[in-house]
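Every protein chain but one is kept in place in this view of the complex.
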Amino acid sequence: MERIRRDFSTVTLVMIPVAIALNIAVGQLVVALKLPLYLDSIGTILVAVLAGPLAGLVTGVLANLIWTLTGLQPFAAAFAIVAGIIGLMAGLFAGWGWFRRVWLWLLGGVITGIVAALVSAPISAYLFGGVMGSGQDFLVAFFRATGASVIQATFGQGIVADPLDKLVSFLLVWLTLRALPSRFLQRFPRAENVAGRPE
Amino acid sequence: MIELDGVTFTYAGEATPALQQLDLRIGAGELWAVLGPTGAGKSTLCSLLAGFIPHFYRGSLRGKVRVAGIDVPGSSLGEMSEHVGSVFQNPFNQVTGARYTVREEIGFGLENLGVPRPAMLERIERSLALTGLSELAERSPYALSGGQQQRLAIASILALRPKLMILDEPTSQLDPAGTGQVFTLLRDLVSAGETTVVVAEQRLEWVARVADRCLVLQSGTKAAEGTPSDVLSSPEAEGWGLCESRFSRAARAAAAQGITPQRPQLPHTLDQAVEYFR
Partner (left out) sequence: MGLLLAVAFAVPWWACYLTLGLLVLPLAALGRLFGPLTRTLWKLVLPFAVPILLIQGFFWGEGEVLFTLGPLSFYRLGLIFAAASIGRIAMLGGCFLLLSMTTRIDMLMRALVERGLPNQALYLVVTTLQLVPRFEAQAHRIQDAQRARGLETEGSIARRARALVPLIGPLLLASLMDVEERALALEARGFSRRGPRTSLVTLRDTPLQRWLRLALWLLAATLILYRLVSWITR
(Lines give C-alpha, C1' and ligand atoms only; values in the text may rest on other atoms or scores of the structure.)
Protein backbone atom coordinates (compact mmCIF):
# COMPACT_ATOMS: atom_id res chain seq x y z
CA MET A 1 0.00 0.00 0.00
CA GLU A 2 2.82 2.35 0.97
CA ARG A 3 4.65 1.35 -2.24
CA ILE A 4 1.57 2.24 -4.30
CA ARG A 5 1.23 5.61 -2.60
CA ARG A 6 4.88 6.36 -3.33
CA ASP A 7 4.52 5.24 -6.97
CA PHE A 8 1.61 7.65 -7.47
CA SER A 9 3.51 10.75 -6.34
CA THR A 10 2.74 14.19 -7.77
CA VAL A 11 5.54 13.64 -10.30
CA THR A 12 3.83 10.47 -11.51
CA LEU A 13 0.43 12.14 -11.70
CA VAL A 14 1.97 14.91 -13.78
CA MET A 15 3.88 12.46 -15.95
CA ILE A 16 0.82 10.38 -16.92
CA PRO A 17 -0.97 13.10 -18.98
CA VAL A 18 2.34 14.07 -20.59
CA ALA A 19 3.00 10.40 -21.43
CA ILE A 20 -0.43 9.93 -22.99
CA ALA A 21 -0.01 13.08 -25.08
CA LEU A 22 3.39 11.70 -26.13
CA ASN A 23 1.80 8.41 -27.19
CA ILE A 24 -0.51 10.26 -29.52
CA ALA A 25 2.06 12.78 -30.80
CA VAL A 26 4.71 10.13 -31.49
CA GLY A 27 2.07 7.90 -33.08
CA GLN A 28 1.33 10.72 -35.50
CA LEU A 29 4.99 11.36 -36.34
CA VAL A 30 5.33 7.67 -37.19
CA VAL A 31 2.31 7.84 -39.44
CA ALA A 32 3.92 10.86 -41.16
CA LEU A 33 7.09 8.81 -41.76
CA LYS A 34 4.93 6.01 -43.21
CA LEU A 35 6.74 3.37 -41.16
CA PRO A 36 5.11 -0.01 -40.50
CA LEU A 37 5.04 0.73 -36.75
CA TYR A 38 2.67 2.38 -34.27
CA LEU A 39 4.99 3.44 -31.41
CA ASP A 40 1.87 4.64 -29.64
CA SER A 41 2.80 3.13 -26.29
CA ILE A 42 6.18 4.81 -25.75
CA GLY A 43 4.80 7.14 -23.07
CA THR A 44 3.09 4.23 -21.33
CA ILE A 45 6.38 2.31 -21.21
CA LEU A 46 8.23 5.39 -19.89
CA VAL A 47 5.77 5.71 -17.00
CA ALA A 48 5.99 1.98 -16.30
CA VAL A 49 9.78 2.12 -15.97
CA LEU A 50 9.85 5.31 -13.89
CA ALA A 51 6.79 4.73 -11.67
CA GLY A 52 6.09 1.00 -11.60
CA PRO A 53 3.71 -1.54 -13.18
CA LEU A 54 0.51 -0.17 -11.65
CA ALA A 55 1.20 3.35 -12.94
CA GLY A 56 1.96 1.78 -16.34
CA LEU A 57 -1.36 -0.07 -16.27
CA VAL A 58 -3.29 3.11 -15.40
CA THR A 59 -1.50 5.07 -18.13
CA GLY A 60 -2.26 2.46 -20.79
CA VAL A 61 -5.94 2.11 -19.93
CA LEU A 62 -6.44 5.85 -19.56
CA ALA A 63 -4.59 6.56 -22.83
CA ASN A 64 -7.05 4.49 -24.81
CA LEU A 65 -10.12 5.83 -23.00
CA ILE A 66 -8.91 9.39 -23.66
CA TRP A 67 -8.16 8.56 -27.26
CA THR A 68 -11.80 7.59 -27.60
CA LEU A 69 -13.01 10.74 -25.85
CA THR A 70 -11.01 13.02 -28.14
CA GLY A 71 -12.71 11.38 -31.11
CA LEU A 72 -9.31 10.80 -32.78
CA GLN A 73 -9.60 7.03 -32.51
CA PRO A 74 -13.13 6.27 -31.31
CA PHE A 75 -12.52 2.54 -30.94
CA ALA A 76 -9.34 2.73 -28.91
CA ALA A 77 -11.36 2.16 -25.72
CA ALA A 78 -12.07 -1.40 -26.84
CA PHE A 79 -8.32 -2.06 -26.64
CA ALA A 80 -7.79 -0.31 -23.31
CA ILE A 81 -7.07 -3.65 -21.66
CA VAL A 82 -4.30 -4.38 -24.19
CA ALA A 83 -2.67 -1.00 -23.56
CA GLY A 84 -2.95 -1.61 -19.82
CA ILE A 85 -1.24 -4.99 -20.10
CA ILE A 86 1.62 -3.42 -22.08
CA GLY A 87 2.20 -0.89 -19.27
CA LEU A 88 1.89 -3.56 -16.59
CA MET A 89 4.39 -5.89 -18.27
CA ALA A 90 6.93 -3.13 -18.99
CA GLY A 91 6.71 -2.13 -15.31
CA LEU A 92 7.19 -5.69 -14.11
CA PHE A 93 10.19 -6.30 -16.39
CA ALA A 94 11.81 -3.05 -15.25
CA GLY A 95 11.13 -4.02 -11.62
CA TRP A 96 12.98 -7.31 -12.20
CA GLY A 97 16.04 -5.32 -13.27
CA TRP A 98 15.66 -6.15 -16.98
CA PHE A 99 16.06 -2.50 -17.95
CA ARG A 100 19.67 -2.47 -16.83
CA ARG A 101 20.60 -5.19 -19.36
CA VAL A 102 19.70 -4.04 -22.80
CA TRP A 103 19.18 -7.48 -24.36
CA LEU A 104 16.90 -8.62 -21.54
CA TRP A 105 14.94 -5.39 -21.91
CA LEU A 106 14.54 -5.88 -25.68
CA LEU A 107 13.46 -9.48 -25.06
CA GLY A 108 10.87 -8.03 -22.69
CA GLY A 109 9.67 -5.87 -25.57
CA VAL A 110 9.21 -8.88 -27.85
CA ILE A 111 7.34 -10.83 -25.14
CA THR A 112 5.09 -7.83 -24.52
CA GLY A 113 4.39 -7.65 -28.25
CA ILE A 114 3.39 -11.33 -28.41
CA VAL A 115 1.06 -10.96 -25.43
CA ALA A 116 -0.44 -7.81 -26.93
CA ALA A 117 -1.17 -9.68 -30.16
CA LEU A 118 -2.76 -12.58 -28.24
CA VAL A 119 -5.05 -10.31 -26.25
CA SER A 120 -6.06 -7.92 -29.01
CA ALA A 121 -6.87 -10.57 -31.65
CA PRO A 122 -10.19 -11.71 -30.15
CA ILE A 123 -11.25 -8.12 -29.53
CA SER A 124 -10.66 -6.91 -33.06
CA ALA A 125 -12.01 -10.13 -34.53
CA TYR A 126 -15.35 -9.87 -32.74
CA LEU A 127 -15.75 -6.12 -32.83
CA PHE A 128 -14.41 -5.23 -36.24
CA GLY A 129 -14.23 -8.50 -38.11
CA GLY A 130 -10.46 -8.12 -37.89
CA VAL A 131 -10.25 -4.91 -39.89
CA MET A 132 -8.55 -1.85 -38.43
CA GLY A 133 -9.01 0.51 -41.35
CA SER A 134 -5.24 0.72 -41.75
CA GLY A 135 -2.48 -0.55 -44.02
CA GLN A 136 -2.22 -3.70 -41.94
CA ASP A 137 -5.55 -4.89 -43.32
CA PHE A 138 -3.98 -6.55 -46.34
CA LEU A 139 -2.26 -8.92 -43.90
CA VAL A 140 -5.61 -9.94 -42.48
CA ALA A 141 -6.89 -10.47 -46.02
CA PHE A 142 -3.83 -12.55 -46.82
CA PHE A 143 -4.31 -14.82 -43.81
CA ARG A 144 -8.03 -15.16 -44.54
CA ALA A 145 -7.20 -16.20 -48.11
CA THR A 146 -4.97 -19.00 -46.80
CA GLY A 147 -8.06 -20.43 -45.11
CA ALA A 148 -7.55 -19.13 -41.55
CA SER A 149 -10.54 -18.24 -39.38
CA VAL A 150 -11.26 -14.60 -38.55
CA ILE A 151 -9.58 -14.83 -35.16
CA GLN A 152 -6.56 -16.72 -36.54
CA ALA A 153 -6.13 -14.20 -39.33
CA THR A 154 -6.32 -11.28 -36.90
CA PHE A 155 -3.80 -12.91 -34.61
CA GLY A 156 -1.57 -13.61 -37.62
CA GLN A 157 -1.56 -9.91 -38.42
CA GLY A 158 -0.81 -8.99 -34.79
CA ILE A 159 1.98 -11.51 -34.35
CA VAL A 160 3.79 -10.04 -37.36
CA ALA A 161 3.35 -6.38 -36.39
CA ASP A 162 3.22 -6.20 -32.56
CA PRO A 163 6.53 -7.74 -31.40
CA LEU A 164 8.51 -5.59 -33.87
CA ASP A 165 6.60 -2.50 -32.75
CA LYS A 166 7.20 -3.18 -29.05
CA LEU A 167 10.86 -4.05 -29.67
CA VAL A 168 11.44 -0.64 -31.27
CA SER A 169 9.36 1.11 -28.58
CA PHE A 170 11.32 -0.51 -25.74
CA LEU A 171 14.58 0.39 -27.49
CA LEU A 172 13.58 4.04 -27.90
CA VAL A 173 12.55 4.27 -24.24
CA TRP A 174 15.90 2.76 -23.25
CA LEU A 175 17.82 5.28 -25.37
CA THR A 176 15.78 8.20 -23.98
CA LEU A 177 16.25 7.30 -20.32
CA ARG A 178 19.97 6.68 -20.87
CA ALA A 179 20.25 10.23 -22.22
CA LEU A 180 18.58 11.72 -19.13
CA PRO A 181 20.97 13.07 -16.46
CA SER A 182 20.96 10.81 -13.41
CA ARG A 183 20.38 13.76 -11.06
CA PHE A 184 17.17 14.28 -12.95
CA LEU A 185 16.08 10.66 -12.69
CA GLN A 186 16.11 10.97 -8.89
CA ARG A 187 12.75 12.80 -9.06
CA PHE A 188 10.92 9.65 -10.16
CA PRO A 189 9.61 7.02 -7.73
CA ARG A 190 11.42 4.12 -9.44
CA ALA A 191 14.69 5.77 -10.46
CA GLU A 192 16.50 2.63 -9.27
CA ASN A 193 15.03 0.69 -12.22
CA VAL A 194 17.24 2.72 -14.53
CA ALA A 195 20.33 3.63 -12.56
CA GLY A 196 20.66 0.98 -9.88
CA ARG A 197 19.92 1.67 -6.23
CA PRO A 198 20.85 5.14 -4.99
CA GLU A 199 23.30 5.31 -2.14
CA MET B 1 9.87 37.09 6.82
CA ILE B 2 12.98 35.07 5.91
CA GLU B 3 15.71 33.97 8.31
CA LEU B 4 18.56 31.82 7.05
CA ASP B 5 21.46 30.99 9.37
CA GLY B 6 24.48 29.04 8.17
CA VAL B 7 22.54 27.17 5.50
CA THR B 8 24.45 24.59 3.46
CA PHE B 9 22.71 22.30 0.96
CA THR B 10 24.10 19.52 -1.25
CA TYR B 11 21.92 17.73 -3.85
CA ALA B 12 21.82 13.92 -3.57
CA GLY B 13 24.55 12.36 -5.68
CA GLU B 14 26.65 15.53 -5.96
CA ALA B 15 29.95 16.34 -4.29
CA THR B 16 29.96 20.13 -4.04
CA PRO B 17 27.27 22.00 -2.11
CA ALA B 18 24.87 24.20 -4.12
CA LEU B 19 24.57 26.64 -1.21
CA GLN B 20 27.29 27.25 1.42
CA GLN B 21 27.06 28.90 4.83
CA LEU B 22 24.37 31.31 3.70
CA ASP B 23 22.98 33.91 6.13
CA LEU B 24 20.07 36.07 5.04
CA ARG B 25 17.42 38.33 6.60
CA ILE B 26 14.54 39.57 4.48
CA GLY B 27 11.83 41.77 6.00
CA ALA B 28 8.11 41.80 5.19
CA GLY B 29 6.92 44.07 2.38
CA GLU B 30 10.20 44.18 0.44
CA LEU B 31 11.03 43.31 -3.16
CA TRP B 32 14.30 41.42 -3.35
CA ALA B 33 16.24 40.43 -6.45
CA VAL B 34 18.63 37.48 -6.38
CA LEU B 35 21.43 37.91 -8.92
CA GLY B 36 24.35 35.85 -10.12
CA PRO B 37 25.46 33.75 -13.10
CA THR B 38 23.87 30.43 -14.02
CA GLY B 39 24.83 27.78 -11.48
CA ALA B 40 25.46 30.32 -8.70
CA GLY B 41 22.65 28.87 -6.58
CA LYS B 42 19.75 31.19 -7.43
CA SER B 43 17.33 28.35 -8.22
CA THR B 44 18.49 26.38 -5.20
CA LEU B 45 17.77 29.35 -2.95
CA CYS B 46 14.29 29.71 -4.48
CA SER B 47 13.59 26.00 -3.95
CA LEU B 48 14.76 26.29 -0.37
CA LEU B 49 12.53 29.28 0.43
CA ALA B 50 9.50 27.55 -1.15
CA GLY B 51 10.11 24.32 0.77
CA PHE B 52 10.91 22.23 -2.34
CA ILE B 53 14.19 21.73 -0.51
CA PRO B 54 14.04 19.43 1.41
CA HIS B 55 10.47 18.27 0.61
CA PHE B 56 10.87 17.59 -3.14
CA TYR B 57 14.60 17.52 -3.93
CA ARG B 58 16.65 15.01 -2.02
CA GLY B 59 19.94 16.05 -0.47
CA SER B 60 21.61 17.05 2.79
CA LEU B 61 20.52 20.31 4.43
CA ARG B 62 22.25 21.98 7.38
CA GLY B 63 21.51 25.27 9.12
CA LYS B 64 18.35 27.11 10.16
CA VAL B 65 15.60 27.90 7.61
CA ARG B 66 12.61 29.89 8.80
CA VAL B 67 10.20 31.32 6.21
CA ALA B 68 6.98 33.23 7.05
CA GLY B 69 7.27 31.99 10.62
CA ILE B 70 7.50 28.32 9.60
CA ASP B 71 10.43 26.04 10.30
CA VAL B 72 10.79 24.76 6.69
CA PRO B 73 12.46 21.35 7.24
CA GLY B 74 9.82 20.51 9.88
CA SER B 75 6.90 21.47 7.63
CA SER B 76 5.30 19.92 4.51
CA LEU B 77 4.60 21.17 0.97
CA GLY B 78 0.88 21.19 1.70
CA GLU B 79 1.38 23.49 4.67
CA MET B 80 3.94 25.66 2.86
CA SER B 81 1.53 26.25 -0.04
CA GLU B 82 -0.75 28.18 2.31
CA HIS B 83 1.96 30.71 3.19
CA VAL B 84 4.54 30.79 0.40
CA GLY B 85 3.75 30.99 -3.32
CA SER B 86 6.05 30.01 -6.21
CA VAL B 87 6.20 31.10 -9.84
CA PHE B 88 8.50 29.36 -12.31
CA GLN B 89 10.25 29.96 -15.64
CA ASN B 90 8.02 28.32 -18.19
CA PRO B 91 4.49 29.80 -18.36
CA PHE B 92 3.15 26.81 -20.33
CA ASN B 93 4.20 24.32 -17.65
CA GLN B 94 2.41 26.30 -14.96
CA VAL B 95 -1.01 25.98 -16.57
CA THR B 96 -2.40 22.98 -14.72
CA GLY B 97 -4.50 21.86 -17.70
CA ALA B 98 -7.12 20.66 -15.24
CA ARG B 99 -9.40 23.69 -15.77
CA TYR B 100 -10.92 25.21 -18.89
CA THR B 101 -10.98 28.97 -18.19
CA VAL B 102 -8.65 31.56 -16.67
CA ARG B 103 -11.15 32.05 -13.84
CA GLU B 104 -11.30 28.33 -13.02
CA GLU B 105 -7.52 28.06 -13.31
CA ILE B 106 -7.09 30.68 -10.59
CA GLY B 107 -9.69 28.79 -8.55
CA PHE B 108 -7.68 25.53 -8.74
CA GLY B 109 -5.39 26.37 -5.82
CA LEU B 110 -8.25 27.82 -3.75
CA GLU B 111 -10.23 24.59 -4.19
CA ASN B 112 -7.25 22.60 -2.96
CA LEU B 113 -6.97 24.82 0.11
CA GLY B 114 -10.68 24.31 0.82
CA VAL B 115 -11.66 27.98 0.58
CA PRO B 116 -15.49 28.31 0.72
CA ARG B 117 -17.12 29.24 -2.61
CA PRO B 118 -18.23 32.84 -1.82
CA ALA B 119 -14.76 33.76 -0.54
CA MET B 120 -13.26 31.99 -3.54
CA LEU B 121 -15.25 34.09 -6.03
CA GLU B 122 -14.18 37.28 -4.27
CA ARG B 123 -10.51 36.33 -4.18
CA ILE B 124 -10.53 35.33 -7.86
CA GLU B 125 -12.03 38.68 -8.92
CA ARG B 126 -9.43 40.55 -6.89
CA SER B 127 -6.58 38.50 -8.37
CA LEU B 128 -7.91 39.08 -11.88
CA ALA B 129 -8.13 42.82 -11.26
CA LEU B 130 -4.66 43.09 -9.69
CA THR B 131 -3.03 41.27 -12.60
CA GLY B 132 -5.10 42.99 -15.30
CA LEU B 133 -6.66 39.75 -16.52
CA SER B 134 -10.32 40.56 -15.80
CA GLU B 135 -11.23 40.78 -19.48
CA LEU B 136 -9.64 37.41 -20.24
CA ALA B 137 -11.39 35.57 -17.38
CA GLU B 138 -13.52 33.33 -19.61
CA ARG B 139 -10.72 32.46 -22.09
CA SER B 140 -8.84 29.19 -22.12
CA PRO B 141 -5.48 29.54 -20.32
CA TYR B 142 -3.88 27.99 -23.39
CA ALA B 143 -5.21 30.80 -25.60
CA LEU B 144 -3.12 33.44 -23.76
CA SER B 145 0.26 34.87 -24.76
CA GLY B 146 3.37 33.95 -22.76
CA GLY B 147 3.27 37.20 -20.80
CA GLN B 148 -0.43 36.79 -20.07
CA GLN B 149 0.12 33.16 -19.00
CA GLN B 150 2.86 34.27 -16.63
CA ARG B 151 0.55 36.93 -15.18
CA LEU B 152 -2.03 34.15 -14.78
CA ALA B 153 0.53 32.08 -12.87
CA ILE B 154 1.12 35.07 -10.60
CA ALA B 155 -2.66 35.65 -10.25
CA SER B 156 -3.18 31.98 -9.30
CA ILE B 157 -0.56 32.26 -6.57
CA LEU B 158 -1.74 35.69 -5.46
CA ALA B 159 -5.26 34.35 -4.86
CA LEU B 160 -3.78 32.04 -2.21
CA ARG B 161 -2.71 35.21 -0.33
CA PRO B 162 0.88 34.11 0.29
CA LYS B 163 2.93 36.10 2.79
CA LEU B 164 5.89 35.54 0.49
CA MET B 165 6.10 35.04 -3.26
CA ILE B 166 9.14 33.40 -4.86
CA LEU B 167 9.76 33.81 -8.59
CA ASP B 168 12.56 31.86 -10.28
CA GLU B 169 13.53 33.73 -13.47
CA PRO B 170 9.90 34.39 -14.34
CA THR B 171 10.72 36.33 -17.52
CA SER B 172 13.41 34.11 -19.06
CA GLN B 173 10.97 32.80 -21.67
CA LEU B 174 9.13 36.07 -22.30
CA ASP B 175 9.53 38.82 -24.89
CA PRO B 176 10.35 42.39 -23.75
CA ALA B 177 6.66 43.35 -23.56
CA GLY B 178 5.86 40.32 -21.37
CA THR B 179 8.89 41.03 -19.20
CA GLY B 180 7.73 44.60 -18.63
CA GLN B 181 4.24 43.41 -17.67
CA VAL B 182 5.59 41.01 -15.07
CA PHE B 183 8.03 43.41 -13.37
CA THR B 184 5.60 46.31 -13.29
CA LEU B 185 3.05 43.98 -11.71
CA LEU B 186 5.52 42.77 -9.06
CA ARG B 187 6.46 46.35 -8.11
CA ASP B 188 2.78 47.33 -7.84
CA LEU B 189 1.95 44.29 -5.69
CA VAL B 190 4.72 45.00 -3.20
CA SER B 191 4.01 48.76 -3.11
CA ALA B 192 0.34 48.00 -2.42
CA GLY B 193 1.38 45.87 0.53
CA GLU B 194 -0.05 42.66 -0.99
CA THR B 195 2.98 40.46 -0.40
CA THR B 196 6.76 40.17 -0.08
CA VAL B 197 8.64 39.20 -3.24
CA VAL B 198 11.92 37.40 -3.90
CA VAL B 199 12.78 37.15 -7.59
CA ALA B 200 15.80 35.43 -9.17
CA GLU B 201 16.69 37.40 -12.25
CA GLN B 202 19.22 38.03 -15.02
CA ARG B 203 17.79 41.26 -16.44
CA LEU B 204 19.61 43.92 -14.46
CA GLU B 205 17.82 46.77 -16.17
CA TRP B 206 14.54 45.74 -14.57
CA VAL B 207 16.13 44.83 -11.25
CA ALA B 208 17.55 48.32 -11.00
CA ARG B 209 14.16 49.81 -11.72
CA VAL B 210 11.95 47.80 -9.37
CA ALA B 211 13.93 46.04 -6.60
CA ASP B 212 14.31 47.36 -3.05
CA ARG B 213 17.31 45.18 -2.27
CA CYS B 214 19.65 42.80 -4.13
CA LEU B 215 21.47 39.64 -3.13
CA VAL B 216 24.36 38.50 -5.32
CA LEU B 217 25.27 34.80 -5.24
CA GLN B 218 28.49 33.30 -6.50
CA SER B 219 29.22 29.54 -6.35
CA GLY B 220 26.60 29.11 -3.65
CA THR B 221 27.90 31.84 -1.34
CA LYS B 222 26.83 35.42 -0.74
CA ALA B 223 29.03 37.79 -2.79
CA ALA B 224 27.20 41.03 -2.01
CA GLU B 225 24.00 42.47 -0.60
CA GLY B 226 22.54 46.00 -0.83
CA THR B 227 20.45 48.41 -2.84
CA PRO B 228 20.41 47.82 -6.62
CA SER B 229 22.46 50.93 -7.44
CA ASP B 230 25.13 50.09 -4.82
CA VAL B 231 25.45 46.51 -6.01
CA LEU B 232 25.31 47.19 -9.74
CA SER B 233 27.71 50.15 -9.60
CA SER B 234 30.27 48.27 -7.54
CA PRO B 235 33.61 47.93 -9.33
CA GLU B 236 33.43 44.21 -8.51
CA ALA B 237 30.14 43.73 -10.38
CA GLU B 238 31.88 42.28 -13.43
CA GLY B 239 33.73 39.76 -11.27
CA TRP B 240 30.37 38.54 -9.86
CA GLY B 241 29.37 37.50 -13.35
CA LEU B 242 26.65 40.13 -13.66
CA CYS B 243 26.07 41.06 -17.24
CA GLU B 244 25.84 44.81 -17.23
CA SER B 245 22.90 46.86 -18.38
CA ARG B 246 23.38 48.61 -21.70
CA PHE B 247 23.29 51.96 -19.89
CA SER B 248 26.11 51.25 -17.44
CA ARG B 249 28.12 49.70 -20.28
CA ALA B 250 27.72 52.90 -22.30
CA ALA B 251 28.71 55.00 -19.28
CA ARG B 252 31.83 52.93 -18.63
CA ALA B 253 32.85 53.16 -22.28
CA ALA B 254 32.23 56.91 -22.26
CA ALA B 255 34.27 57.36 -19.08
CA ALA B 256 37.15 55.33 -20.51
CA GLN B 257 37.32 57.66 -23.51
CA GLY B 258 37.09 60.72 -21.29
CA ILE B 259 33.76 61.84 -22.75
CA THR B 260 32.01 62.07 -19.40
CA PRO B 261 33.45 62.53 -15.92
CA GLN B 262 33.50 59.32 -13.83
CA ARG B 263 30.71 59.76 -11.32
CA PRO B 264 30.30 57.45 -8.34
CA GLN B 265 26.95 55.99 -9.49
CA LEU B 266 26.71 54.38 -12.91
CA PRO B 267 23.27 54.50 -14.58
CA HIS B 268 21.21 51.27 -14.82
CA THR B 269 17.86 52.46 -16.06
CA LEU B 270 16.83 54.76 -18.87
CA ASP B 271 15.94 57.56 -16.44
CA GLN B 272 19.28 57.34 -14.66
CA ALA B 273 21.10 57.30 -17.99
CA VAL B 274 19.35 60.46 -19.17
CA GLU B 275 20.41 62.13 -15.92
CA TYR B 276 23.96 60.73 -16.14
CA PHE B 277 24.74 61.85 -19.69
CA ARG B 278 23.14 65.29 -19.32
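Annotations
In this document, chain identifiers A and B correspond to the written order of the chains, with residue numbering beginning at 1 in each.
Quick note on the criterion: a contact is a pair of C-beta atoms (placed from the backbone, for glycine too) under 8 Å apart; a residue touches a chain by one contact, two chains touch by 3 or more.
Everything numeric here is computed off the predicted structure, so don't read it as measured data.
In the whole complex the chain that is left out makes contact with A, B. Of the options B:G27, B:G78 or B:G239, the residue whose C-beta touches the omitted chain is B:G78.
Touching the omitted chain from subunit B are residues 50, 52, 56, 77-79, 81-82, 85-90, 92-94, 96-100, 103-104, 107-117, 120-121, 124, 142, 153, 156-157, 160.
Residues touching the missing chain, restricted to subunit A, are 8, 10-11, 13-18, 20-22, 24-26, 28-30, 32-36, 39, 42, 46, 62, 65-66, 68-72, 74-75, 77-78, 80, 126-133, 137, 140-141, 144-145, 147, 150, 172, 175-176, 179-180, 184, 187 (touch as defined at the top).
In the analysis below, only the chains that are shown with their structure count from here on.
On the side of subunit B, the complex with subunit A involves touching residues 11-14, 56-58, 97.
Those residues of subunit A lying in contact with subunit B across their complex are 17, 182-183, 186-187, 198-199.
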